[in-house]
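A single protein chain has been omitted from the complex, and every remaining protein chain is retained in its original position.
Showing chain A:
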Amino acid sequence: MIDLDDTDRALLRALAEDATQSAGALGRRLGLSQPAAWRRIRRMEEAGVIAGRRLVVDRAALGFGVTVFLGVKLATKGRVSLEDFERAVTAIPEVQVVQHVLGLFDYRLRVVARDIADFERVLRRRIMTLPGVGQVEANVLLTEEKRPGPLG
């Protein structure tokens, strides 16, 4: 864990909106020299605070009009069943996110599909046939919003 000062947090906030901004441009905005801004960004990358990049895409424009979150409960538990389930679920191309959770469900999945009919196909052929799968709950995503988080 590393400590960030206000300037680091401002840099991080700016990069979380647009990571293609140059150290020079960011520095000018925050009253830093280009090398000073670059050193701060580099330090946050090395510490793993900046973990990579995400490309924002318009999924609907790419033909994927439906995003569904599934809560999945396993019918059978044990180390082997978790591993089997995880191996099989990560091989499904329509599944973007797999999270192991504690609570009402064992896993949360984000599934993309072309439309509701396509989602039904993925659900029936791919999800319901996963090893150990039990109760499944589906919620169709309407809007999503990323927030800057505690960087204020």
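Here, contacts are C-beta pairs under 8 Å (C-beta built on N, C-alpha and C of every residue); 3 or more make two chains touch, one makes a residue touch a chain; residues count from 1.
To be clear about the criterion, contacts and distances are computed from a predicted model.
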Per UniProt record, missing subunit out of "AsnC family transcriptional regulator", "Transglutaminase", "Amino acid ABC transporter membrane protein 2 (PAAT family)" or "Cytochrome C oxidase subunit IV" is "AsnC family transcriptional regulator"
Can you name the residues of chain A that touch the chain not displayed here? 1-2, 4, 12, 15-20, 47-59, 61-64, 69, 71, 86, 89-90, 93-105, 108, 112, 137-152
